[in-house]
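Every protein chain but one is kept in place in this view of the complex.
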Amino acid sequence: MRIFLEQMLNGLTIGSFYALIALGYSMVYGVMKLINFAHGDLFALGSYLGFTLLVWGNAYATVTFGIWGGLIAAILIAAIGIGIAGIIIERIAYRPIYSVGRLPAVVSALGVSIFLQNIIMVIWGPRYQAYPVSVVPTLRFEIGGIHITLLQIVILILSFALLAILYYIIQKTTFGAAIRACALDRDTAALMGINIETIIFFIFFLGPALGGTAGVMVGMYYRQISFTMGWNYGLKAFTATILGGIGNIPGAMLGGLLLGIIEMLGSAYISTAYKDVFVFLILILVLIFRPRGLLGEKVAEKV
Amino acid sequence: MAKDNNNMETIIKSEQENKETDKINKVVLQTNKLTKKFGGLTAVNNFDLKVSQGQISSLIGPNGAGKTTVFNVVTGIYKADGGKVLFKGEDLAGKKPHQIIKKGIARTFQNIRLFSNMTCLENVMAGQHCRSREGTWSSVLQTPGQRKEELEIKENAENRLKQVGLWRWRDELGKNIAYGNQRMLEIGRALASNPDLLILDEPSSGLNDKESEDLIVFLKSLLKEDLTILLIEHDMNVVMGISHWVTVMDEGKKIAEGLPEDVYSNPQVIEAYLGKDEEEEE
Partner (left out) sequence: MKLNKNIKEKGSIFKNWLIIIVVILFVVLPFIINAYWVDVLFFFGIYALLGLSLNIVLGEVGLFDLGHMGFMAIGAYTTAILNTTFGIPIIILLPISAITAGAFAWLVCSPIIHLRGDYLCIVTIGMGEIVRLVLINNPFGITGGPNGVFGIDFLSFGGPLIIDSSIENYFVIWIVVGLTILGLINLQRSRIGRAWNCIREDEIAAEATGIDVRSYKLLAFVLGAGLAGVAGNIYASKLMIVSPESFVFMESCLLFCIVLIGGMGSIPGVLIGAAAISLFPEFFRTFAQYRMLIFGAAMVVMMIFRPGGIWPRKRGAFKVESLLIKAGEENG
């Protein structure tokens, strides 16, 4: 039982990473009908940005502001930096291609992904980097026999707070309604007077920003980062997006959390080696038996 | 093209312009209490339709009446929720569209669905897919049999193109030809499968008066080929001009049917198109 709960906790933690990344996929796909393959690499870039800040000047940030200050600074820099990166990428690589078709957009997105991955490799090197122990909180607790770290608690609180805020924006505000309208039918939404430019700006800033935040958190949690993690996390986060229902933002959150839990339980009770296979199998099964995901709506094509 | 002669159920007397007033018409297509629902919406409700061989029948009704849905069920794109579709006496339940066209029903679409990046000739050649049989290996090796069949397909397609008046556009991409020509191309593609029944969904939509007239003449000419035609139409000139029989639909149900003149002056039909008086609404 104790192991089960600990695994649930781990699962929720990982799940919240997936959820934060998945949001980026879902928002962009929902509104632009584009699978932003570069999104995973933006997440990785965020992780590296955080790393750089925390390590720079002999951990200047941590020394000056304390561990928590340093982490907050890292998250802010990553979030804002990656958000800006997202906007730039949209301008340069996607905007000229929307009118051409889905396929060129996919190739372009893949190109951006390759580019980002290799930029990271060029700047930071092909080997693993690690968040130093000194910049990461290490306090551990035991509550009711379950081991939990302060870091986990903070991550969970922060993630859920971000998810809750985003949920509120999307579901309860007019702006959120506009986003949902665009996700359903972009052209009509534009004709109804919704400013698509603003929506695009929002999703291409916020999605990557959340991804960048997740990147720093992953760096803090696992401490080891590599330039290929974007691909790994990206694909899983996309699975989460599909699981929840693509284009559906609460769905992305739910999918992410669920996926994290499933992955952890699968790895604990079935096999660690095959845990990635397990995740992909879930993806395929969902797509076969419930392609709209858990929360997505059935969209029939008018003939 | 052998005609199926078993299970003919109904005899329809029809008064048409030609002198065969006592001609017995076989029923080529009929639906019995056809029903189709989408979630909570019943798009087609216990709908009965009969189409007689060698005639042009029209299915009319206000927008949203369910006419295209009927076509979609008949041609296998949707599965019926109730009732039956019988073609030449055979139940079409569960058959997929590519099987149904092979049986002899070819259709066009309300919003033209061409193979836009293929040439007009290729579009019409595609129509013969169900009438040809050479497979993968014979195609890879280009066996004599395959080459012969391919030549036949090409010649048949060229004839059909000439028939619909698009011969000069044969090497032009489907998306590049004029709208009216695109409609004719779709008809040509449907004809290429040598159907017994041709189902046209608003063929005159988007055509100007002259083009509509040409269409009327063209459709009449098709009857000489032993073809039966079922139309969805909004253009009353077309409906009145060529239909032998008209069925009227509103809100998924049949509200009238008969000869064009009778239907035209039917008060229920007029009400369906123009709307009810406020006090009479249910």
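Should a chain be cited, it is by its letter among A and B, assigned in written order, with residues numbered from 1 in that chain.
Rule of thumb we're sticking to: contacts are C-beta pairs under 8 Å (C-beta built on N, C-alpha and C of every residue); 3 or more make two chains touch, one makes a residue touch a chain.
Computed from a predicted model, the values in this text were never measured in an experiment.
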Using the definition of touch stated at the top, determine which of B:M125, B:V246 or B:V263 touches the missing chain. B:M125
Looking at the full complex, which residue from B:L151, B:V217 or B:M236 touches the chain that isn't shown here? B:L151
Would you write out the residues of subunit B that touch the absent chain, in ascending order? 75, 77, 96-98, 101-102, 107, 109, 113-119, 121-122, 125-132, 134-136, 139-142, 146-147, 149-151, 153-155, 171, 173, 189, 193
Touching residues on subunit A - with respect to the absent chain: 29, 33, 35, 92-93, 96-97, 100-108, 110-119, 121-122, 231, 235, 238-239, 242, 273-274, 276-277, 280-281, 283-284, 287-288, 291, 301, 303
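Note that only the chains that are shown with their structure count from here on.
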Just curious, how far off is subunit B from subunit A if you go by their C-alpha centres, in Å? 50
